[in-house]
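Before I ask anything, let me first share the structure, which is written out below as structure tokens.
With one protein chain held back, the other chains of the complex are shown just where they sit.
Naming follows writing order (A and B), and every chain is counted from residue 1.
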Amino acid sequence: MRIDAFALRKPAAVMGLLLVVVHVALALFSPWLAPFDPTELVGGRVEAPGAEFLLGTDVLGRDYLSRLLHGGRMALFVTFTGVVAAVVVGSLLGVAAAYFGGALDDVLMRICDIKLALPGILFVSLFITGFGESFVVLVTLIGLVYFPGVVRIVRAQALTQVNLGYVKAAQLRGESAASVIAREILPNTLDVVYVEFAIRMSHAVLLLSTMSYLGLGLSPPTPDWGLMVSEGVGQLAFAPWLVLFPAVFISTLVIGLNFGAEALANALGMDASRGHVGGT
Amino acid sequence: MNRREMIAAVGAALAGLGLKDLVAPEGAFAQAKPRSGGKFVYTNLYPNNRMGDAKNGRHPYYLLDINTRSAFNGLAYVNDRLQVEPELALSWTPAADLKSWEIQLREGVVFHNGRDMTADDVISSFAFHKARTSFARQIDKVEKLGTHKVRMHLVKPNSEFPFILGEYQLMIMPAAPIETIGLDGIGTGPFRIVDLDPKRRLVMERNERYWRKGFPYFDRFELASSPGRMESALNGFRGGQFDAVLGVDPGLQPELERIPGTVISTALSGDQALMILPKHEGSPFADKRIRQALSLAIDREKVIRIVYGGKAGWAGNNSHLTPSNPEFLPLEVRRDVARAKKLLAEAGYPNGITLPTFYFTASWPEIPRVFQVVSQSVKEAGITLPIEQRPSDGYRDWRVEDKAKTRKHRFAYGPAGVRNPGVSMYRMRPDNNESGYWSGPACEEYMKLYDEAVVEPDKLKRKFLYVRMQQILGEEVPAIHPAGRRNMLIHKKNVHGLENHSQFWSIRFDEVWKG
Partner (left out) sequence: MSLLEVRGLNIAYRRPDGRLGPAVIDAAFSLAEGESLGIVGESGSGKSTLARALLGYCRPGGVITSGEILLEGTDILRLDRAGVHRLRGGRVAFVPQNPLSSLTPHLRVGSQVAEAVQLHRACGAREAREATLELFHAVNLPDPQRLAGRFPHELSGGQRQRVVISAALAGNPRLVVLDEPTTALDKTTETQVLELVQRLRERFKATLVYVSHDLNVISEMCDRVLVMLEGRVVEEGATAQVYGTPACDYTRRLIAAVPRIDRDPGPLAAPSAPEPLLSVAGLGYRYAAGRRWPWTRRAAAERDALSGVSFDIYPGETLGLVGESGSGKSTAAAVIAGLLAPAEGTIRFDGQPLPPLAAGRSAQTRRRIQIIFQDPLSSLNPRHRIDAILARPLALFQGLSGTPARRRSAELLEALQLDPGFLDCYPRQLSGGQQQRVAIARAFAADPDLIICDEITSALDVSVQAQVLALLKGLQERSGTACLFISHDLGVIGQVAGRVVVLRDGTVREAGATQAVFRQPANEYTRLLVHAASRGYARLPLPPGALAPAA
């Protein structure tokens, strides 16, 4: 993998990576940073920001700052696990489809087509209605939502490999299919896989927040920004910060992931709009 | 309105105000006589799953607004204190066995299309209701005794049958074949439907020939439906688009009180949240002590204080009755953590217990808040109560699902509305999911008392029976009713006569006027 360090030093890239780092750090260390237990009813309902509760309390009298700090933890954990699952499964299927072709490829691609043709939120609400909102279900759902895209992208990348000399050379050496895929093809799709991962992460975070807001995602009393927006929306006219802060946290995370993904793509030389070095 | 009428109206209005009122206008509203005319616009936040389309949107079953009494009337009306009043029926007299009821209809009632309302219309309407509504299935047949007199024959005795005649769907429509009855939206109500924008807006005008002489006051009557869209409804209210908002989130009472020029009207009660306790083998709730401990551990006061702002909620008594019911018996001991711990220890959990996950859905906006507070408050008694929200689509089927017919079902929330005890108390019957398929000697005694009440014509005697039944529920705890809401509506200061109702579909607009 060639990393173009120059691309990582652009302001948007630096900002994106910084935002991601801050959010990941928050998610990891929130239990030590938060002054209160985020689910404990410690104060009166909707107290204004003050000395005891720096950002006031929410509609149930829970410390708002603590909930904000914890708000990305579960969402990031769910989306990370789900997207990792989507990317791992999607990459393996995509490479297999490209390598073996034939009926396997056809069937896989049709499954992806069906999934991609289905409106996302419809699929989500059907799935959640059927299976509930537990952690395993949410992870599975995120995985299911995003794996077809990964299959397509990785398959396309792998297709450029299967006819290259080093793959043929490996086949002629008598290497097994698993060995050819693992040693020769998969490593060369990693660039795409990394960028896919970053892009899907930002999509998934937004999706999960939307779902939580609609009551299809994480369940109360989990501290979660999407849920906090939905809990606070009735108070919009009276205590607008209850909606504003979680919205800002969601946006910065999504923006950070987006910028980060773009920076990564640039650094791996995947953006055609950037000039390349060349002679004649 | 021509010029002369206009001058007369303005003059009348000024005369009504008087000099004193002009000097001190605040007092004017309090003492002013009801004023006729004008337009009233309101929006309704209550979810209505049966909103119709252009074809059936005027039918009382599918009317955009569930407050069907703007365009229709029933034979009877149930007021906020759950007393039955005559409406299109003048009186009802049961036979000795309470199995047939003779109903004298009001004379001189005219439908919006100018036709007189007679026994034939009642018979035709109930033929439709019998086919379509569970409440009407107990009516075996309706016999015509005269142009304004019918007799209803019931399948079995019902001492509280008149309540059924006040149910919101059982409106009287002009006689027509069962396929087309009601589709034209013609009723006997105070307002006549002028225009319908399906699922959005309903425009009505005064029914000049309304049988309640002098009513209604408004010339025009409009409503916009905004189920669940609290924020937009409040914005419309603040911007002067709406004179009233029905069904506001009772949890917002402290905030709404701060909006200037707003009057909050709260009903005596409203829906309550019910915790259904499965009692099949292997469920911790098969042990009565754990049910009792959970009920005693719940901080009902805290739920009311935090979720309902202290005023807009009430504490449940583990029965389906509400403070609107005159028979309601408040819980003797609302909370006793020490006793809850003792009961748990006796049941074999001296170090506390982790209950199975409790599922709920946000059928009202405050439901997730109620159970978050419940879950937090029972911690004090050493009870860990994990909770999980479920999507509202298909929630009920999912909750009662019993594919294997093992009566295993989920530890979950169910909504319970406000009804007369004859209906409400029956919901704890052993074969109903809401009772968690309750059984045993106490249950048998409960059902015996219920059977007595159904055939007991005397109201006071019935009340004794219902109190005893509530005591059984309080002791046995087949289900837990932590708290309920008090229905809330807000209106502008110049709106008068708009009374709220625990059965939110029973709000009447006859006597509402604007100053």
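Worth pointing out:
Just so we're on the same page, a residue touches a chain if its C-beta (ideal position, glycine included) is under 8 Å from a C-beta of that chain, and two chains touch if they have at least 3 such contacts.
These numbers come from a predicted model, not from an experiment.
Displayed chains that the missing chain touches over the full complex: A (touch as defined at the top). For the options A:81, A:125, A:140 or A:188, the residue in contact with the chain missing from this view is A:188. Contact residues of chain A toward the unshown chain are 1-2, 4-7, 102-103, 106, 164-166, 168-175, 183-184, 187-188, 190, 274-280.
Criterion: only the chains that are shown with their structure count from here on.
Separating the CA-averaged centres of chain A and chain B is a span of 44 Å.
In the complex of the two chains, the chain A residues touching chain B come out as 39-41, 45-46, 59-61, 125, 128-129, 132-134, 215-216, 219-221, 231, 233-238.
Those residues of chain B lying in contact with chain A across their complex are 230-231, 234-235, 238, 249, 251-252, 254-255, 258, 302, 305-307, 309, 359, 361-362, 365, 368-369, 371-373, 375-377, 387-394, 398.
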